[in-house]
Every structure is written in C-alpha cells, then in structure tokens.
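All protein chains but one are shown at their positions in the complex.
Letters A, B and C mark the chains in the order given here, with residues in each chain numbered from 1 onward.
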C-alpha cells in the first residue's frame, strides 16, 4: 500500500432526529484492497457507507478521497467520483428490463430510449468480462435474487466506478452463490478496483478481506489486517465482549411426538407450489431447525403449520390430532405459539400500545375480554407482568409499540407467545433485526423452553442461530426438505451445498467426511 | 336498405361514442401518468370541473376558445400543484386529499359560477367541427368520424403521444420507475419528488382539458357538477386498461359507446325498459369492469404510498 | 389517519424512557385530539373568508350573519340540529369504515337506500302499532344502507375492486334508482308529482321540543356515537376492526378474518348512513322525493375526518358542519353569497386536517 491517503472518512456524525446513527466514525481505506466493515445490526455500517455514496449527508465530518476533500450532494456525484454502492435492497425496478434499469437516470430526460442494441452489447461485454451471466433483455421480475444481485453489481460497474461498496451482499445468497461472489470481489480487486464490503458474517470477512474495520455504536473501534486477526478477536471487538455462540446446552431426552407433518404440500399466495411433500416430526424437549435461503418455502411452511395457509395435500398432526384445514385461531388453542418471520408486517401492530399488542390473539379470551368487551385492567396487569419477566424496556404499557427498539419489540412478542404455555413453539426468524443483547436473551429463553418440555421448530436463515440451539437441522430447498444434519460446524459446507440445492455434491461430501 | 341503415346507425353511434368518451380519455390518460409515478389522484373529478369552469369563464370573457383551453390547462396544473403539495411534500393520505379536491372543485366552481354568471347564460361559442379532407367524404363514416372538432381528434393523438412519452423516452422510463421503486430513481440523481410533481401536474392538466372539452366543445355552457362522475369512471378505465394510454383510449370508447347506446335504446319505445335503468348503465359497467379486471400485478408497486426520502 | 401510516421504528438505544416522556406523549396526544381539529377549522374558515374577500364580499359580515343567524333563537338552533343529525350518524359510521381502512365514499347512496326502504315500509305496511312500526322503519333503513354498502365490501374482498370507485358508482345508481321509484312504482297515486305517498302521521318520530321540528333523531345520533366509540375502543370486535385497518397481515396472524372485518366495517357505516336516511324520512321529509340529500354523505366524510375518526368527536364536527350549512341559507338570503361556499369550506377543512395530521405526526416523531 502506498503512503498517500486513498480514502478517509473522518469524524463522521449523523443524526436522525434525536437518534444518533454515526457518532464520529473514522475510516481509512487503501486503494485496491478489499476492506470489510464488520459490525452488528445497528452499529452504523450502512449509514456510514450511505454517506460515502452520497445518499446521506453527514451532520459533521469530512471525507478525503484521492488526496482531495470530497463533498457529496447526491449518489450521482458519488458516481462521478467513481464511487458506487450495491444496496442491501436492490435499486432495481421490477417492471423494467435489465438494460432499461441501466438507462435509468442516464442522460437527458428527453432522450429517446428506442435503440438499445449498442447498450445491450456493452452490457454483455462487461458481463462476460466478469463472468456474470447478465442478460440485458431480461425483465427484472423474472430473475432470481442471486441474478438480480449480479445485475445490480454489474450496473454499478457499468457506471465506471473505482470504489465498489457492497451492503451485506451475502444475506440473500446460498453458500455457493456466496463463494462465487467472493471470487468476483477478488477479480475486481485484481482489475484495480477497491471494494468495501459490509458484513456481520465472520467467516466471509476472514476469507475475502485484506483489512477489517469493526464498528460499534456508530464508531469504528478498530481496523486490523485480516491476516493478523482471528474470528474470536473480531467477534469480541464487534460486541465489546466475548460472545459464546456456544450456549450451554444440557443434554435432554426427547419426549413424545408433538408435531407430525406428513407429505405436506401447499401453494403460495400466487397459487404456485411452494411447499412440496414435506414430512418431519418434532418431539417434546427438542429443537428442530429448518435452514434455507429465503424464498425456498420456509415462510409458507410456517404459515401452513400455523393455520394461515391452506394445505394442498398431506397432513399436519399436533399432539396426535389432525389440524390440517383448521383455522389459525383453532390451531392456536391447541396450543401452538407462533413467532412470525416479519415482526413489523405480522407480529405487532406498530401504532397500537404494548397492552393492545399483547392481546393480539387473545382479544376475545377471558380474562382479557368478557362478553365481547375488553377488560383493560386485566390486560394492563398481564402486560406489566410480561414486561417485567422479559425485561422489556418501556415506560408504560400504554405507549405505542413503535417507540420501542426492535429487541424490546421482539422480547414482547416472545413473551406474548410463551405466555400461554404452548405445546409447540413455531419460530420463524428469532433474531432478525434485533441487538446482540436481545439475541442472547431470546435464544437462552428458547433453550429454557426446551428444557421445560416444549417442542420447538426454529426456521431460520441464520446458520449460526440454528447451530447454537438446534438438536437437528433440516435443510429446505425448492419447497422440499433436502437433508437432515446434526448441528455440527464441521459440516457447514455440506449444509451450504444443500441450501444451494446441490444435493448430489452434498451427498458426496457427506460420504467423504462421514 | 337494411344494411344501409345499420351502417348509418353504427357510424352515428361510433361518432357519438367518441365524442362522449373524449373527456374520459383525457382524464384517464392523465391519471395513467399520475398513477405510473405512484400517486393515486381520485381528485380528477374535481379537477375536471375546475377545467370546465375556467375554460368556460375565460372564453366567455375573452371570446377566444384557444385562451379558454389554455386557461383550463393552467388551472389544472395549479390544482395538480395543490394536490402534489399535500400528497408528495406533506405526504398526506392521497385518497383523503382527493376527496377534498373533489369537494373543493365542486364548491369553488359553483360558488364562482353563481357569483359571476347570474346574468349571463347565452353560452360561449362552440368549437367548430373540423372536416378532414377526403376522409370526411367517405360514405357513412366520413360524416361521423371525420367531422368532429379538433379536441376529439387530439384525444387519439394524446393517447399515442402518452404511450410514446411513457415507453420511449428517458423521462417516461424514469416516471415509470418512480412508481415502482422510487429509491432506485433517487439513487440515480433524479428527484422522485420532482417527477411525482410533474406526473401529477401532467395528469391534472389533462383532466382539466377533458373538463374544458365539456364546456367549450360539447355543451357550450357551464353546469354545476356537469362532469357527472366522468372522473371516477376514468379511474376505472385506468385499471381496466392496465395502465396503458392507448388501452385507455379504447376502453373509454367502450364507455362512450354505452352512453350513446342507452340513448339509442330509449328511442325504441317497444323496449319498455325504464329510462333510468339505461341511464345507470355506465355506472354499472364501471363496477363490472372492476369486477372482471382485478389485476394487482400490473399496478405500480408504490401506488398510493408516499415517498419518504432516506 | 395517523394509525394507517406504518413506518419502521428508529433504532433502539436512544429511547430513554422516563416519566416526562410519557407525559409528553400523552399531552401530545391530547393536543392532537383537540388542538388539531380546531386549528384545521380555523384555517378553513380563513380560506373561506379570503375567498369571500377576493370576490368582493365582506367576510366578517357574512360570518356574523351566518353564526348569529343560526343561534338567534331556539327555533333556529333546532333547525341546525336537524341538519346535524344525519351528519353525525353518517360521520360516526364513516369513523368505523375509515378505522378499518375502507374508503367508503358511498354514504350518500347508502343514505338514499335507507330512505327508500324506510319509505317503503312506512307507506306499504299497515296494521302495526305505531311505536313498533317506527322501529321497523328505522331498522329497514339501516339494513338497506348496510346491504347497499356491503355490495362494495363484497366486491372488494372477492374481486379486489377498489371500494372508492364502486361506492361512488353505487351513489349514482342509488340516486337514479330513487328517481325511478318516485316516478314509477312508489309514486303517489293520483298525483303527477314525482314523490311518494306521505308517511302516516302516527309514524312521525316523536318531537323533542314542542313547536319545533326537532325530533328524537338527534338523541339517537348522539347515543350511537357513544355506543360506536365504545364498540371501536372497548370491544373485542372493534379491536379486531382497528387491527385490520392498521395492519391486515397482523390481523390475519392474530386469527382475525380480514375479509369479514372489512365487510362488517363498511356495513356498519352503511347501516348508520341508511339509518340517517330513514330518520330523515320519518322525522323531517315524511315522503320520498327524487333528491333528498344536499350531499350529507360527502359532508359526512369531512365530519369523520375532522373528528380524526373518533365517533364522539363526530358529534362536535357534525354540529360544526350543521352550523355552517344552516347558516349558509341565511348567508345567501341576506348577503346573496352562494350557499355552495360551504363545500369549499368543507374541502378546506379536510385538507387542513390531513396536513395537520401529517405534520403533527412528524412533530410527534421527533419529540418522542
């Protein structure tokens, strides 16, 4: 690395109202390196990078780029300085073709977009150069998430950038797609680009980056050479203490079968097959995990089990009782508890109070309601009790739940769901979007529930989460359960292959190692 | 002799259908711009009334039809500006602002009409029909289709022009993207807010032009509430046409055809259907249109959702 | 309105709760509940005054005549309350629909449906004891209004047809159908006027104040406002409706039938609008004409929105619009200001209500 500063963000502050997202972050990136930005959710990584690519303007602080101060008013100006970013949520328009997406915002608004063959040729050429396999005429909505990401990366490269920022690019990818992406990043650096790569996944950071900056609470706490550090050290820097993802687990004997699914198939909302012929069992005192990349039928499986999506065929038995075709209210009475995938979309009603959220399923049940009327006293008392037990930090049970942090919201959801002593606990994404303290709290709570005798089904896209608590892990791909593994870190690669649908390769691998 | 009559019937009905459809075509094409940019403007009914009144008042004052139409378009743009201010900048609920706009349009035009036109009533000069050479000489259809006034012809041009703008220019590309994924537009440096303002103002000015057609090229009088639900029918036309301007032209024609047909049917005393049943046809048709075409996929993804920067 | 807006919460750690923030939240809520509507009305009246001034009228005189006229004696106050009755009923009903995110713009048509049904049962049914008959008339009106509204609800859930457009179309169909009925099947026998037979005297609603037209409808309206308020905020079913209105996904997850709630909500609003129509027939008009509403259904939207969808608030906003409406007749009689000015003020009220709502929401966010 040469001595001149390539890129330096100094003392960056960014506030949203009274919320401080960046609290004096300082980051230095060298030319032609892969620089990983590591940190937990809410550490301020995305905000810092959004400032670098012109989406956000900092309240304070300065940026020096290629020896000159850099003032960015818009993403467009950042592109002019050859800095581009691949956002976590793709900036692609679903009803346009790839080529049209590339044209978006280019040149004068009065320009005609009739002749695009030259553009398509250029896209193809660049795509071939990096082996991205992007078809310029394809309609965006027809592409898979992985393909869309390649379109997005190529779009940024197409604008002729030198510095490429990627925000959690692997969150939506399979193990194999991730490998391919990491190789691409290496190619880009070989081509003279500089890559900044946001992640909270230690293994990827270790594998691909040259240097790592760790962010915590809106600040960069340390920048280290990847070669000179270890995952353990990075994890410690990230959370400010040692995290033992290996939660203490007592060996427990499984009890009788609580949930038994045989040959279950169902369609998604668009009436396309989503779950195909799925069979498994969950016993008392057992945590069964279902791993998989988003969109492989896990959401539909969870909804079907909770009685929210009709089964096309097959059967679901709860405590040996046929529940297929039952409505969600009936299933819940069995009792089944369900922590849904998307908290804001499903789990809570943001503008209602904590108390009103606590009775979401029980708004007709005594003691919360009698003769059709809500009993506010009982509701408030119950809410306060849950808040105390689960350490939900809020001033009053009457405040709107939107004013709580994600972690506190999730704690309340977990508390609510456990309050009825369910036989089966159905969890889809336990720790998404919540802080590390809350993660540990809820995961330990799940383990306690297991010991207490519940059957637990944990659907997750986070392998770490599954490995930490599960007794068995199924992998779901294309709507099917394609394999079952023990929670063994040694078989991560096999897991990844299965998640990518590469069953044959996984089997070979299993045979070789097993 | 029979087929001769049938042809005359067809030609006359088609001509009446086109003329009746014209205000709906303008309003629907305008609304397509607005909705393609992600904004639902149900206030076009009120906007049409404002266009109708301003066009009428201006022509009454100046005697110039051209000035009347210009003023109507300008008034439409102002109305659009108001709507955009509330829905894009203040981010108020678009349905509610639309409802308010309809009330304002009705109230304001009636108020001004009653205040200033209490002693007039002769009406304004009507827009002359333009005979298209050669074509207007065609048997049957010549008189019907090629002796309309210029605003009627322009409705076809506007539909195709709208298609060209939306699908063949960079402006249209960005506008469509604004309704689908505004963040993706913002990131390219184009202003989502500006595009939405623009789309709303295009939509409102076209709606106002459609309204002005009623007073200046159809009835030559202003009548309170004269749009009679045409703005709302245009909303249904937009859904039915799957947000396609040329499609909207033809769907509007179908509605026009129903208006024309119900009169034809009434003139047949043998039918014995109460005339009110026939009058209700366009409204029933609108409901049926929404029942049979319920395509959520084609709708712009952020339709009705305010854009929050960052 | 603010309940419909769903935004992700800001990050966690900076919410430090203490008593003072809690008080601040509550006082902010109180400010929004009372302050915003008052401010909205003031803004709208100023806009109306500006419009008057621009057009050469003396706004102050006009408003003095308007307000002074409405409150000049008991009689004029009762006349104002007569207008308030349908407005409150419709407004209260729309609170329910809007709380469930159903944009029922069709209260006008539902009002007609209620009036038609009430007239039908009032004129064509004989032999019932009067009190029972009156109850039956009002029930018929409510059911007819609910059924007319339910059409839009069912089209919404089965065909995803926008209730905004369908309810508006149903308005036109209802008025055209009424016109058919009073010129045809329901026309008074032996007369050429397009009007129905008059309701028997015994079926008129009891009068509250002798020598006025004020009937018990206003009490029904106020009682229903209180009941509907309790229904929305204190009953399980009302809770379910509100959850559906704010977040249908969460409602589904909670086992609440979104489809049923949607139809229920719009039917309740239709029932109240239909009841308003029936009360108008049995209390004031006593017979059906081609036109029986000066746009109560549309003013009702403004009533509900100004009340921020709180039924009890609709009592006050309904009275406010009734004052404007009753005053507007005197305004024209004495100053020749066109009565339609009221529509302008209504539109301005809605605009200021949403503006204050949206701005207040932002202010609330940053203050918390």
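Note that a contact is a pair of C-beta atoms (placed from the backbone, for glycine too) under 8 Å apart; a residue touches a chain by one contact, two chains touch by 3 or more.
Simple rule for what comes next: contacts and distances are computed from a predicted model.
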{"item": "\"NADH-quinone oxidoreductase subunit M\", \"Carbon-phosphorus lyase complex subunit PhnI\", \"BMP family protein\" or \"Heterotetrameric sarcosine oxidase gamma subunit\" - which is the UniProt name of the missing chain", "value": "\"BMP family protein\""}
{"item": "Chains on display which the left-out chain touches in the complete complex", "value": "B, C"}
{"item": "Sole residue of C:142, C:195 or C:235 that reaches the chain not shown, by the stated touch rule", "value": "C:195"}
{"item": "Omitted-chain contact residue, chosen from C:266, C:315 or C:330", "value": "C:330"}
{"item": "Residue of B:263, B:284 or B:305 in touch with the missing chain, whole complex considered", "value": "B:263"}
{"item": "Residue numbers in chain C that touch the chain omitted from display", "value": "55-58, 61, 64-65, 68-69, 72, 75-76, 79, 82-83, 179, 183, 192-195, 198, 213, 280, 284-287, 289, 291-295, 326, 329-330, 332-340"}
{"item": "On chain B, residues whose C-beta touches the chain left out of the figure", "value": "5, 8-9, 12, 16, 19-20, 110, 113-121, 123, 218-221, 223-224, 226, 259-260, 263-264, 266-267, 269, 275-276, 279"}
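Basically, only the chains that are shown with their structure count from here on.
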{"item": "Touch-based graph of the chains, sorted into line, ring, star, complete or other", "value": "complete"}
{"item": "Mean-CA-position distance for chain C and chain A (Å)", "value": "46"}
{"item": "Distance from chain C to chain B - Cα centre to Cα centre, in angstrom", "value": "29"}
{"item": "Multi-chain contact residues (two or more partners), chain C", "value": "7"}
{"item": "For chain B, residues that touch 2 or more chains besides their own", "value": "none"}
{"item": "Interfacial residue positions of chain C with respect to chain A in the complex", "value": "2-3, 5-15, 17-19, 21-22, 25, 234-237, 239-240, 242-243, 246-247, 249-250, 252-255, 365-366, 368"}
{"item": "Residue numbers on chain B that touch chain A, as the complex places them", "value": "168-174, 176-177, 180-181, 183-190, 301, 310"}
{"item": "Chain C-facing residues of chain B, complex", "value": "42, 86, 90-93, 95-97, 99-108, 110-112, 114-115, 224, 229, 232, 235-236, 239, 274, 276-277, 279-280, 283-284, 286-287, 290-292, 294, 296, 308"}
